Structure formats: C-alpha cells, structure tokens
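Excluded from the complex is one protein chain; the other protein chains are retained at their positions.
Here is chain A:
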Amino acid sequence: MSKIICSAAIRGAHKIVGTAEAKCEAALKKWGPVQELGFPNTTYYLPIIYGILGIPVKTLGDAKGVLDKCKELLPAQVSDNVWLPYLAPALEAGMATFFAEEIVEAIRYLEEPNCYTQGENPLPDNIWLGAADDVIMRKRGVEFVDGTAPGFAAILGAAPTSEIAAKIAIELQEKNLYVFMCADHEGKTMSEQLVEAGVQIGWPTRLVSFGPSYTATVFAMGFATRAAMSFGGVKPGDFAANLHYNKDRIFAFAMPLGTVIDEWYANAAGAINWGFPTIADTPIPEILPTGICTYEHVVSNIPHDQIVARAIEVRGLKVTISKVDIPMSYGPAFEGERIRKDDLYFECGGGRTLGVELTVSKDMSEVEDGKIEMVGPDLDQIKEGAKLPFAMLIEVAGRQMQPDFEPILERQVHHLVNYVQGIMHIGQRNIMWIRVGKAAVEKGLLLKHLGKVMHAKYHQDFGNIIDKVQIKIYTDEERVKEILEMAKKVYRQRDKRVEGMTDETEETYYSCTLCQSFAPSHVCIITPERTGMCGAYNWLDCKVSFEINPTGPNQPIEKGECIDPAMGQWKGITDFVFKASRQKIEQVSAYSLMNFPMTACGCFECVATILPMCNGIMVVSRDFMGMTPCGMKFTTLAGMVGGGNQTPGFLGVSKHYICSRKFLIAEGGLKRVVWLPKMLKEEIAERIKPICEEMGIPNFPEMIADDTIGTTEEEILPFLEEKGHPALTMDPLM
C-alpha cells in the first residue's frame, strides 16, 4: 500500500480521534457519563461501533470507553525513514476513524438536536438529513438486497461546478446507485451544488445529503453496517462477517471530489475495510493490486466525464438491462419464424453476399459499453429486395472473460437475432444468413438494432462473465472484407485450440446433472474428447455454464489420479460420481461400453451396443426408426440404456463422441464399429476420416455395414468378412 496514503490516513485518524476525545471530554463535563447518547430511532445504537465491536453505546460514559479502544487501535505515526508495509496499520487507523466520527456525530445530536432534519427529505432551511433511522434503513436496505439498488457512492467534497455535480449525480442515478454526500471542498458541498443546479435531493431521489462535515461519512458506513445486521443475519460484533457481507453484496465506493486532506484519507482507509474502493478526481497516489477490495483499492486522477464508468468498473458492478429496446417484439416465440421470398425486404450472407459474424474479447479499456457503430447503408437507406455484404463484430470485455468463451458467446448470435420478430437468421460464422421481412422494415427496424439486441442480451444472459459490450455493424464492402479476413484467422485459431484440446491436456472435467429431475442417479461426465451424450453440451459449454451459474448442474471436477487410462477412470471422477449419484454408481468409465459404462438419462443422441456374433459394436441414432442387427429398435434400446442405470453392453453416446479419438477405446475404438444406420454413417463420414487414416485403414467407412446391407447379424456378417473388417480378428468382446 502506498506509503504516502498510509501516512496521511494515519495522520488523519490521529487528528479525528483527538477531536472526538476533546468533544467527549467537554460533553462529559457538561452532562456527565450517564447522559444518554445515540442516533435517533434506531435499535442499532451507534451502528459501526455496534456492528464491528459489538458494544452498544448508550451513554456518554460508554462512548468514552470506545474512545479508549480507539487509542489502542491507532498505530504510531509513519516515520520518514522506515519503509514498512503499512496496510494493516492504515486499515486499523481507518476503523478508529469511524468509531471516533460516530461519537462526534452522536455528540452533535446532543448539542444541537435540530442539526439534522431526521426525515427522508430536506427542509427549506436545512438540507442535511443525518443518520437514516430504522424505518428508512429497512425500506431502502431492501433495495440493496434485492438488487434494485446495487450499492452507493459515498461522495466527499464538491465538483468544480454545479453542472458537473449534477451530471455525476444523474449518471449515478441512472445506474440505480444511491449517492451519499458529505464533507466540503473549499467550503462547497456536492449537496448544495445539486440544490443550486435544481436537482431534487433526498432519499426518494436517492441523492442523500447526509451532512456538511467529513465525519458524516459514518452515516453511509453505518447504513452499510446495519444492512449486514438486518438483512445478512450478521450478529453485532461479528466484524469479519459484516465486512465480508459488504464486500460481496453492497457495491459501494468512495468518490472524493477535490483536495484529499488527511481526514479524507483516514475515511478512505476505513472504507477499504468494507471492500469499498476509492475513485478520486485528483492526482493522489494509486493502490492498484487486488487485496481487500475485489479489484483496485485507490484509483485517481479520473476526469469527471469518466469517473462514474470507472468507479463502476473498479467496484465490479454489473450493468443490468431489463428490456431489449427495438421497435419489434422480441422473444423465443419468434425464433422459428420464416421469411419467404414474397415477404423479403433485405437479405445478406447465405452465399448471396459476403456475411460474417464474430465475437471477440478485448481489454477493458478498449471497449466502450453500449457503443454501436454502423458503417454503410442501413435498412432505411436501401430499396426493397436489396442485398448487401454484412459483418457484425461484437467486442466484449470482462474481468471474468476468457478467450475460450468467445465461440460460446458467438454461437448465441443465432438464436438471439432470431428472437427478433421479422428477422430470420440461419447459420453462423461466415456462413451466416439473415433475411429481414417487409413488415419489420415498415415498423422501423434497422440493422443497427441488432447491436442493441446483442448488447442487452449479452448483459442479461452472460452478466457474470461480461462487463462491457460494443458492436460494430458493417454493410460497406471494404470493411466487411476486412472483418472477414480477421474472422477467418480467429476461426482457424479456435479450431486449432479445440482440436488440440485432449483429455490429457486438461486437469478439470465437468459434471452435468441437468437430467437428475427424471434420472435421479444419473451423472454425465464431460471431458474435452467426450461431449455430453445429448450432443448439447461440450466441455467448453460446461466451463461457461459454471462461470455463469456456479451452483448449477455443471460443476468442475478435478479428475485426479488416473486409475485406468484405457477405461477412462480417474479417482476424482469416481468419487464425484459416487456422491452425485447418491451412492448408486460406484465406478464409471469414460471410454468403455463393457466395464462400468457411463449411465444415461434419456436424451442421448445415439445408443451403442454389442453385436456378439460379429465381435463388434453397432451404433444407432435416435432418428433411425427401423430394426437394427441387435434385434431391437432405437426406442427399445433407449429403454435399456436410460434412467440412470449402469447396463454393461449398452451406452448412450453423442454423434460427436463417435468421431472422437477416445471413442470406446477400452473396446478397441472406432475399429470395433461394424454397423451404423446409413444416414448416420453419411453424416459422420467426413469427421471420422482423419481417425481412419490414423488407424491405417483410410477406407474403413466402407467396411462398416448399414441398414442397406442388413438389419440382422446373420445378414451383415458375410459383408464384414468380405470386406475384411478388423473387428473380426480383434480380441473377443465378451
């Protein structure tokens, strides 16, 4: 922690505790130790002292006792020639500061009972509201808990002009934050500036004028401390729980406007205990490493037009957007909508013109949230039936964002754009195809609105990983070509990354227990090379799903020590499945059909089973209705596999897994496959090519029998013999 800041904070704390002592002494002389002391209408006494120390201050005598504690807490002044880490002493000085300030404010209530209005609104002759009583705290505190108000900005001092003050206040209001104001800068206060600018202040507008002195900061901190006790079930005196509650749940920060004096430093150091960082408009030293606060502790010299955005970023506050603001209806109901030729106004991509969509992650500083750039003609500038090249580049930034998430986010474009009434979206990447209907254009829909859709939905659905989204939409051929080239490069990298990802390279696999509602003991284990059997979830999907919903059905599992590499058994996986299957499944193999095969729910794409006579394995997909060589149709087989039971010889698999290098390697892998429905064989032919080549049997697909050859073992065996299928000479399956 910056030595300059620490020394200033400790100096400030000494001054403030000194002031409090003097005031307390004077008050004791005047009223004696049994004089009642406190804030009005609260059962939390002096809330910071009560919440942190557990001491209910009821009298002046009690206050004296707390001040003695403050002196114990106060560290020695920082010496010029010692370079120690001063973090802990500064934080303690900050605590002592708040205790002392609460006592100062309490004595003020005693000395001048009418110093604060004690209501929700300012009075004509007094704009200072003072401590929030319990009625206000509970009513407003609910908003902090339910998220309608994510937190507050504690502003000390004043902006250079009333106009700037008003602008900052309005910007904070737009983010639904409360603004708690106190202290003056060169005799001016933010509260007075707002009144001057004609802005209505008071609790109802969330612009709260606590008090003219910096000691009124304790009203903001006391509010937070009480919220933890009232809504967090935190017991008085349980300081660790109280501070954690505030760090994790109350998105507050301090914003000193104007010269930061020692006393302000002391208050800022105190606020860091609560996890509330400081964002200053003056060039004070910065404290950037993460530690007590979620991200940086002190960020300074921020211009007034950026200070709110920066504060939100530093505190890690998420933007919430409740509505997609476009002139059309929006929702899943419009996903399947078709735009026929007769209704068509505009189309792009789909082989008709160049078309590309790309989502990439950027550094936080490179993305301006909500910015939508449109280059080239939009729908209101073209004639009916026009075709234009199209590129949509979505740039996202987030503290939790990882490049691995880009393809997952990009894949959402398809359904998110399709949700717009009057738009049809097909495909993805550079094979995307958009059609816009006449009715939509009549209602004023523009391509630019797709940017609004993506901005709103990315925030709504992926708020946990994304902090900022900006969108660039191009219909200008040159720009589209540029994006296309860039996209191709990105796609290549991504494909390489996915291909290069093997079960050996990753230490963490994921569970999927989404289907436990109807198969209570079923647990899917998803590895990079074995996707979920439903075909809907691959390893990366699970990784993202976990980031978005940490308590959801996709949990990371450390695979741990490998028990059997051929079977695909790991200690960590075994333990997890045993527990998650409610002790029903004691062992599971990721790569075997015969030994401890993975259980299935009911929504597998295909079923694999053995054909004993052929010494091989057949796989049948859900869409094949006919008879299969094992004597059962898909529907009958599905009954054998599903329901969370382990049935050796029967296994639910995804199409993707058939094409994996890890496909049933315990039984010999792809080489064992003797029968597939023709439609499935054709579907995966391209994808299994490289594996066949690696096996040294490039013409292997031709050796696999299908329903045109036969649907009984007797019918297909001569074919296999004729082709010299490798399964016939492999070790017996059973």
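The rule we apply is simple: contacts are C-beta pairs under 8 Å (C-beta built on N, C-alpha and C of every residue); 3 or more make two chains touch, one makes a residue touch a chain; residues count from 1.
Keep in mind that, in the parts below, contacts and distances are computed from a predicted model.
Per UniProt, the protein behind the absent chain is "Acetyl-CoA decarbonylase/synthase complex subunit delta"; the candidates were "Phenylalanine--tRNA ligase beta subunit", "Succinate dehydrogenase cytochrome b556 subunit", "Acetyl-CoA decarbonylase/synthase complex subunit delta" or "RNA polymerase sigma factor".
Looking at A:Glu72, A:Glu112, A:Asp146 or A:Asp342, the residue that reaches the missing chain in the full complex is A:Asp146.
From the options A:Ser7, A:Asn242, A:Gln516 or A:Gln555, the residue with contact to the unseen chain in the full assembly is A:Gln516. Annotation: of A:Pro160, A:Gly535 or A:Gly552, A:Gly552 touches the absent chain (contact as defined above). Checked against the full complex, the candidates A:Thr97, A:Ser162, A:Thr217 or A:Ser230 give a single residue touching the omitted chain, namely A:Ser230. Residues touching the missing chain, restricted to chain A, are 138-139, 141-143, 145-148, 230-233, 514, 516-517, 520, 551-553, 582 (touch as defined at the top).
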